[in-house]
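Missing here: one protein chain of the complex. Every other protein chain is in place.
Order of writing sets the chain letters: A, B and C. Residues in each chain are counted from 1.
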Amino acid sequence: MKCVVGIDLGSTTTKAVILDEQGEMVGRGITNSRSNYEVACQVAHQEALISVRFAMLERVGAASENGTGERVKALVPAVKSAYRLELYLHGLDDLEQVIAAQMGRSLLNRGRASLEPSVKRILAMARENAPALFAANAPRRSDFFRDLAGAAYVAGAEKLAKENGEEFEPLVAAYDRAILEVETHALQQDISTVLKRAVNRVAREQKDGEPVALALVRAADQALSQPLHEVAFVGTGYGRQTLPFPREAVRSEILCHGRGAHRIFPGTRTVLDIGGQDTKAIQVDGHGVVTGFQMNDRCAAGCGRYLGYIADELNLGLHELGPLALQANTMVKVNSTCTVFAGAELRERLALGQRREDILAGLHRSIMLRAMSLLARSGGVNNEFTFTGGVCNNPMAVKVLRELVVQNYGDKIHLNIHPDSIYMGALGGALFALDDLRADKPSLLPTTWAAGAAA
Amino acid sequence: MTTTTTTVKSEKEAQKDRSQARQKEMIANHFKKLARAKEDGKKVVYTFVPGNLAELISALDMLPVLPEINALQSGMRKRSGAFIQEAEKAGHSEDVCTYVKCDLGMLKKGNIGPTDEPLPPPDLLLLSYTGCFTFMKWFELLREEYKCPVVMLHVPYQAGGEITQEMRDYVVAQLRDEVIPVMEKVAGKKLDMKVLQQHLALSRTAEDALVQVWESARHRPSPIDGYFGGVYYVGPIFSSFRGGQDAVEYYKELLEETNDRISKGLGPMTPDGVMPKEKYRLVVEGPPNWTNFYDFWRMFSREGATIVSSTYTRVGGLYDTGFRHDPDKPMESLADYCLGCYTNLNLPSRIDLLEKYIKDYQADGFLINSVKSCNSFSVGQLLILRQLEERTGVPGGFIESDLVDPRYFGKANIENRVQSYLQMLEARRNGGR
Amino acid sequence: MEPTGGAPGRTAADPAADVLEKARVLAEDLALNTVKAWKQKNPGMLAIGHLPVYTPRVMFEAMGCLPVAVFGAGEIDIIKGDSYFQSYICHIPRSTVELGLGGQLDVLDGMVFPSICDVIRNLGGMWKLMFPAKMSAYLDLPQNFAWGLGGRFYMGELKRIAAETEKRGARPLTEEGLRRAIKAENARRRALAELDALRREEPHKARASEAYLVARAGGVMLAEEHEKLIREFLAAARKRTGRPMDNVRVVVAGSFCEQPPLGLIKTLEKAGCDILEDDFQLGLRMIDGDIELKDGMPALESLARAFTERGRDTASRYVPDDTKGQALIRRVKECKADGVVFAAASFCDPALLDQPMLEHALTRAGIPHTSFKFAENTGQFQVIREQAGAFSDSVRLWGGQAA
Partner (left out) sequence: MAENTQLTAGLDAGSAAVKVAILRSQAGNHAEVVATSVQRIRRREVAEVCRIAFAEACQRAGVQPTAFDYVASTGEADQMDFAHGHFYGMTTHGRGALVLDPATRCVMDVGALHARAIKVDERGRVLGHRMTSQCASGSGQFVENIARYLGVPLEDVGALSVTAKKPEEVSSICAVLAETDVINMVSRGVSTADILKGIHLSSAGRLARLIRAVGAEGTVLLTGGMAADKGLIAALKESLSEAPSKKKDAAVTIDVHAHELSPLAGAVGAAALGAFRFDQLRRAGRWDVLKGAREGAAAAV
C-alpha cells in the first residue's frame, strides 16, 4: 500500500497522520513532545504506523474464514489493549533499570540504598495494577507512557510515604530523572514483536477453542506482512525548523492547520488552534486555503501551557481542570497577564477565601479572551468556526469560547469540535504530501526513520 | 548564474549604477556643503520630508537638513540601535517614535551625519508639520537642545478627503505672514519671487519624470521595484534636491534606464541582481524597515515578488494623482503640496488610493508593513486591510516591524509570515490547492 | 502610612456618600442611559459624542445638543476593538471602537474627533467608514495661535462643524443661544475651580479620586446640571470632618486623554500621596478662567479667542517657547506640592514625548518627580503602588529628590 505522512511537531504533543492514496486517513499517532524533537516525531510516526496495522488487522480479521470473521474483528480492541499493556510492562522494566543505573551516577544520591527497594516495590505495585489499567473500557487519563507510569509511580510513592513514612520527594525525583531516557528507549523496541506478543496473549485467553485464536494469529501475520510504502511526507508545527527534513518537505503550520480543519469540516471558514505554546487564529476560503491569520507565541500567557501551569499549582491533572471550572458559581476576574503571576494571584485569591472553581473559571476566561482578540484581529469569527488543538479537550474552555462567540458574533455561528481536532495540523501536512505524491514529486522519509517504517 | 544572464546583468548593473552613482555623489556633495556651511556663511534649516519647502529654502540660499533621512540612514548603517538607547537613557520612553529617538541619540553622540561628517547646528527649525503630530514634539525637543528660532507651519489635515479653499488660504497666509518673513530674517535676504519660480519649474520637470518611472511598473514584468527600489528613486525628490538641476538630471537618467529595461523585458534590480522571474506583483502600504532593509527586501525578491507600487514612496508628494509644483502659482502650489502629501490623507482616501494602485498595477496581493513607531501610518491599517480585501478581492498580508529600532525586527517571525503569505498566494492561484 | 488621620471613606456617616454614588453611576455610564433618558425627554434633539481632549461643548449646547464625552471604556473586555489596532497603540481607540460596535454609542447622532494626536485623527477616518450613516467630524484645532491666522482658521472650523450639525437636525447656532450656553459654562467653570481649591487646601475633605468622579460625571450632562452636581458635592464635602494625613502632596501630569482607572488614582492615594492637581479631565480646564463675553464681539469669537489666547500649555498644544515646563512648575508652586507624578498612558506619544522635557525642567527646579505608564484597563497596581510608595516614602523621610 502506498501512503503519505504528515507530521505536526507541536510544542507539547507531536502528531502523525497517515493517508492512503485515496486520501483516506488510515493511521494516526500522538506522543508528547517533551523530549528530543526528532525522537518525538519518530514515536508519533511509529504510533501512526501501529494504528495502520490495527486497521489492517481489523480488515483482514473480518475476512477470516469459517465464520470467525466477526469474532476476530471483535477481538481487535482487546489486542489493542494487550498491545498497550505489553508496551507498558516493558516500559516499567526499563524504568526500573534506568533508575538503578542513574542512581549509581547521580550527584544527589542521598541514601541510594534505602531508595532502591522502595522503587522496586513501587514498580511491582504498578505491574500488579497494570492489567486493570488496560482492561477493556477502563477509563484512562492518557495514553502516554509518561503519564500512566507517572501516575502509578506517584500513587505507589504516596502509599509508601504514608504507610512507612518514607520520603516522598527523592522517590519521585528518581522517576522524573529517568523518564526521558525510558521514553527514548521505547523507540528501539521492535513493534511487530510486541504486537505479536499481544496477539498471542489475546489468543491464549480464548477459552472456547482454537478456530478464533488461530484466525486471529493468522490475520495478524497477514496484516503485519503487508508492505507499506510511505512515499511522501510533510513536516509542520512549532519545531519544524529543527527537523532534518529537506526544505520542500516543511510547510507553514498555519497553512496545514487551515487545510486540515477544512478537510474535516468543509464548511469551515475560521479556525482557532490553541496549542501548548502558541495560539493561532486562521481564516480559510472555500478551498481550505488560508486567507488571513494571526498568532501569538513566545509567552505562555494565553496558551495551553498556561492551563498546565495552573493545574500544577493546584496539583490537578490537566483533564480535571475544565470539569472543575464548570462547577463555578461566578467568574472571578483575573488581572494578571503573566502565567507565573496568574499562579501567584491564584494562591492569593485562594488565601482570601475565594472558591477554587470560581477562580479557575476566571482563568479559563482570561485565556479565551486573548483568543477572542486574536480572532478579531485575524478577521473575526465566520461561519463555520472550528476549534482545534489540545485545549479543545477542555470542556470549560469550549464553554467559555461558545459564550464569547455568541456574545460577540451572534448565535448563528456553528462551532465545530472533532475528537480528532488535535490532528488537524498533521492532517493538513499529509494532504500537502498527497499533493506532492500526485504531482509526482514525492519526498522520502529520512533514512534514520527506516526502523519505524519497517514495523 | 548562467553566462547569458551574466552579460545582461552586468550591463544592467552598470546602467543602474549610473543613476545610483549620481545620487550617491549628489548626497555626498550635499553633506560636504553642510560640513562647510559655517565657513561658507550658509544658513542651515532643519525640516521634515512630508510637506518640505525645498524650493523656498534653496531660493533663499539656505541648506536643508532632514532629520528623518539622517535617522533612516543611521538605521541602514546599523547605528540606530545605539542612538535609540542613548535617547532612552536620557528619559525617552520605549513606546514612542524611534525616528525621534534615533535623531536625539545621534545629536547626543556628536551629531555626526551619515557621511561621517559633522552636521552643522540649525539656524532655523522649519516645522512644516504635515500629517503627523510627532513632528511638532520632535522640534520642541530639538529647540530645547539648540535654542534656535523655530517657525511653524500648521498644515490642516484633509479630514474631508479634499483640500478646501479655507485650508489653502490658512497655509498661504502662514507662509506669507510668518514663515517667509522668519526665513528671510534668518537668511538675511529677501525672497526673490523669480528665483522661487525657477526652482518650482525645475521641480515640475523632475516630478514629470518620476511619475513616468512609477508608472512603468504597469509593465509585465515590472522594470522597477516600487517600494524597496522605490525608496532610492524618490530620494532626491523627497529631500534636498527638489527644485535643483541635479534632480532634473537624475530623473532623466533614471527614466532612460527604466525605459531601457522595459525594452529588454527585464525585471527590477534586487540585492541579488536582476530578478529572474516575476512571480508575484504586490502593492505595499507602510514605511519599510531600515535596520534590516536588505534582509527584508530579499524575503520578497528571492521568492519572485516585485512591489509594483507603494504608498510610502508618496509621503514626499503625491504626484501621480496630478499634483505638480507650479511656477505660475508659487504660494498656492506650495500650500497644495504640503496639504497633499500621503501622510495628510484621511483613512478613506488612503484606502481609495491603495485600491487604485492594486487595480492599476494589477497586483496579486498587497502587504501592510505596520511600523511600531508611527501612529500616523499605523492606526487604522487593520481596517485598511479589511476594506481593501473586501473591495478588491485581493488577499492582504500584515506584518509588523519598526523603522529604525532593530529590537522590533523579528527576522524569523517576519520571514515566517511573508512566506506563509506568499505560499497562500501561490495556493490561491492554483485554485484551492 | 502611619495611622495619623482618617480619610473619610464611603461610609453611611459620610455626608458626601450619596452624591459620590450618583457621580460614580454617571461617570461609569458606558451604556449612556443618561443620554437615552435625556433624548426621551427632549425629542428631536441630538446627542453628539466627542473624544478627548478638548471640544467646545458649549457650541453644541447652544445648538440644543447634548455633548457626550466618549473617553474610553474603563475596564470592559475589549474584543472587537482589539481587532482594529496593533498592540503598540494606546487603548482609547480600541475601547471607542468596542463601544461603537457593541451598540453602546448608537444613541449618539454624531461624533467629533478633536485633533490631539494621530490616533484620534485616524480614528475619525475609521469612524466614517465604520459608521457611514452617522455624522463624523474632525475638528482641526489650530496650532498657530495668532488671531489673524490660526484664530480665523479655528472660527472657520467651528462654523463648518456647526453647519454640519445643523444639517443633522440641530438648532441653528445663534448669537443669543451661544451667549446663554457660555454663561452656563462659565458657572460650571467656577464651581470646578472651587472644587480644585478645596482639594488643594483640604485634601482630606475632597480626594482626587472623588473629584475625578464628580468631574467625569459631567461628560453626560449639560453644563448647568453639572454645576449643580459639583456644588452638591462641594457642600457635602465641606461638612466632612477628619484630620489631614501624613501624606506627600503631588501633582499628577500626563493623563489628559486616556483616563487612568479609578483603582490607579486610589492606589496613589493609598501609597501616601495627596493629589492636589491633575489633568485627568483636562478638556474641562483647557481654558484658563472664564470664556469672556464682550460687547460688540461675536460670542463665537469669544469662544475661539478663549482657546487661542488662554489655552493651557499642555501636551496637546504646540508651545513655541520654553513655557510648558515653566507652566508645570508654576502649578506645583501654586498648590504647594512636594512633587510631580507623571502618569502617562502606554503608547501615548504626546504625553511621553513631552515628559522628558518636563522632567528636565523639574529637575532643574529641584522638584522631585516619578513616572509610570498605565492603560485604562490596567487591573494590577502592585508595581505602581511600590513605585509611588517609594516616592512618597522618600519625600516624607528626606523631602528630597527621588525617581
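Note that in this section contacts are C-beta pairs under 8 Å (C-beta built on N, C-alpha and C of every residue); 3 or more make two chains touch, one makes a residue touch a chain.
None of these values were measured; they are calculated from a predicted model.
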Of A:Ala300, A:Val332, A:Val381 or A:Leu434, the residue in touch with the unshown chain: A:Ala300
Option from C:Met221, C:Ala271, C:Leu284 or C:Leu352 whose C-beta touches the chain left out: C:Ala271
Hidden partner chain, touching residue among A:His229, A:Lys333, A:Arg347 or A:Lys441: A:Arg347
Which of A:Thr339, A:Thr386 or A:Asn408 contacts the chain that the document leaves out: A:Thr339
For subunit C, residues in touch with the removed chain: 1-4, 271, 380, 383, 385-387, 389-390, 392-394, 397-398, 400-403
Hidden partner chain, residues of subunit A it touches: 11, 33-37, 39, 107-108, 169, 172-173, 176-177, 180, 184, 277, 298-300, 305-306, 309, 337-341, 344, 347, 350-351
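As a working rule, only the chains that are shown with their structure count from here on.
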Chain pair with more C-beta contacts, A-B versus A-C: A-B
Chain separated most widely from subunit C, comparing mean CA positions: A
Distance from the mean Cα position of subunit B to that of subunit A, given in whole angstrom: 51
Contacts with two or more other chains, residues of subunit A listed in rising order: 377, 379
Contacts with 2+ other chains: residues of subunit C: 83
Subunit A partner contacts - residues on subunit B that touch it in the complex: 382, 386, 389, 395-396, 398, 416, 419-420, 423-424, 427-428, 431-433
Residues of subunit A that touch subunit C when the two form their complex: 333, 335-337, 341, 369, 372-373, 375-380, 404, 408
Contact footprint of subunit C on subunit B as seen in their complex: 90-93, 95-97, 100, 127, 129, 132-134, 136-138, 140-141, 143-144, 150, 152, 154, 156-157, 159-160, 166, 170, 173-174, 177-178, 346-348, 350-351, 370, 372, 375-376, 378-383, 387, 400
